[in-house]
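A single protein chain has been removed from this complex, and every other one stays in its place.
The block that comes next holds chain A.
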Amino acid sequence: MAHSARRDSPELPDLSLLKRLVRDQLIYLLEQLPGKKDLFIDSDLMSPLDRIANVSTLKQHEVDKLYKVEHKPIVSISDQICFLIRPRIQTVKWICDVVNADKAAGKFRRYKIIFTPQKFYACEAVLEEQGVFGDVTTDEWAFYLLPLDEDIISLELPEFFRDNFLAGDQRWVRTAGSALHLLHSLFGPFSKVYGIGRCSKMTYESWREQVEQGEQKARHAEIGNVFLIDRDVDFVTPLCSQVVYEGLVDDIFRIKCGCVEFGPEVTSSDKSIKVMLNSQDKVFNEIRNEHFSNVFGFLSQKARNLQTAYDKRRGMDIQQMKTFVSEELKGLKQEHRLLSLHISASESIMKKKTKQDFQELLKTEHCLLEGFEIRECISFIEEHINRQVSMIESLRLLCLLSVTENALCLIRPVSCAGFRQSYGADHLLTFSNLRQLGLLVEQQPGETLTVMESKVGKLVNDRTAVKLTDAFSSLAKKSHFRALSKKLNLVPKSDEEYDLRVPRDMAYIFSGAYIPLSCKIIEQVLERDSWTGLEEVTRLINGHEFAVTGADPKSKSDAQRIILVMFLGGCTFSEISALRFLGKERGYKFIVVTTAITNSSRLLEALLDNNV
């Protein structure tokens, strides 16, 4: 990459420590149930579990058979059963059914539930209600943090987003606080914490309380600063199509826990293969943050270099050949394999993208971000819907229109009615969710919000007003994207050429059309070392911003340039790429902690109604 790094970046702390901690803890928990046992695992825990332990680890600790939790009667014949689950009421109800069925059949077994990352009282209440409390022992596996790469840590809690932002349930606040606490005790003490958003504030408080309650050894800080940010501070960014390689791979193939499965169309055989995508993959590591338009050029250069390296063997004598085979060949072969894989993946991406008129789609997105030719955008979206092209894509464009434009009356002609006619009546409920979250707001005919509010304020007494204000709060969640964009210069001037090979700012991750709001805020606060001067911005975002100083950094150590950014509600690979870029420019290193990796599809799928 042609970035000019300002100065040497500091070394990242070794996050693999986290893996060892949780693995050992899991083993400890398994040993609490001595003897042979069958293990039932929640399906969404399988991949995270795979990253820290393998089957032989489990077998070593007397796990006999492994099953997936399927909410069906079980076939296990073991007399000890262990359930490794997320704390969900329906899963616990199913376990109760299993236990009660055994009881009815006169079968005696020992049961243990290991909740991860923690148990909830609501789950225990189910055990009690179903009369199996006591028959089942419970434990907690504090698996808060899964390092996906040397600079990415995931809580692997996609439900955090819906629970917190849609349902308004704060069950995961403590979890996020504990995760932060764990990082603080391993890599802290932190000297500064910045944040924005309600959930960030609550997470900060929860963490602070845990720090106060617990004791900690003074140690050398490896992470100096922390930035907490709520997903609802910026919905625009995750709604945009990703065009940086890693994000694009995620949009198209869905990266799961740092691993992607390439289907037959990529492998050009009848088999799919799973590939880990992280900095260990030398080829991937060099292209992950690149705009897709650069990837081909890079890969072909790489291929030429590889050819040269192979060609070296010509004219070698026996001894040289021997050295070549033992020292270089293996690495070259590995590189060869990875290279051809990423080339095929890129090809497949190209094919898919040309098929769905990607150019036109991107053009529409860019116009929306810029606030330009909105009528044309609307008619594009309208046609997209009428033609019943991908439902999620249509929904994404509608939401993007709503959050960027805020000229909501415009949405009416496109109208959610057309959407339901194309994709089914049950989306009535989807729209109710989107409205609640402020992602899609339809204008009430006639009156504007302010008029309505002031009228309401005059007409009714206080108590009713509270209720009504609450009802209006979704309407009040109107987006101020346009104003924010102006204030923060999120959309670079379009008359200048943007050279994607030599990015000049974070906008390169969206083809030079838009600097992600979330990352821009982080940049601004770090630059000012406070929120001073950003009052207007925080007001438009509806704030809850804070900046607090804790331990005085004993020295101007490298740790001060390591910044932990915690996204509550998920972050995208594009945002991670943008932060990596920012880090290079400013001599920081970012570690991203997220409740889950998200993208537009995941974000919207979480809001479809069939989700619960």
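Just so we're on the same page, contacts are C-beta pairs under 8 Å (C-beta built on N, C-alpha and C of every residue); 3 or more make two chains touch, one makes a residue touch a chain; residues count from 1.
Heads up, the rule we're going with is that contacts and distances are computed from a predicted model.
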The chain not rendered here carries, per UniProt and among "Spermatogenesis-defective protein 39 homolog", "Immediate early response 3-interacting protein 1", "Transmembrane protein 216" or "Pyruvate dehydrogenase E1 component subunit beta", the name "Spermatogenesis-defective protein 39 homolog"
Quick one: say which of A:Gln32, A:Ser293 or A:Gln307 touches the chain that got left out. A:Gln32
Touching the absent chain when the full complex is considered, from A:Asn100, A:Ser432 or A:Gln524: A:Ser432
Which residue, A:Gly371, A:Gly418, A:Pro492 or A:Gly587, contacts the hidden chain when the whole complex is considered? A:Gly418
Omitted-chain contact residue, chosen from A:Ile81, A:Val136, A:Leu183 or A:Val211: A:Val211
Touching the absent chain in the whole complex: find that residue among A:Ser185, A:Gln524, A:Thr538 or A:Ser557. A:Ser185
Chain A positions in touch with the non-displayed chain are 14, 16-17, 19-21, 23-25, 27-29, 31-32, 52, 57, 60, 88-90, 118-122, 125-126, 137-140, 142, 150, 163, 167-174, 185, 189, 193, 198, 201-202, 204-206, 208-218, 279-280, 357, 382-383, 386-388, 416-418, 420-426, 428-429, 432, 442, 444, 463, 466-467, 470, 544, 546, 548, 550-552, 609-610, 612
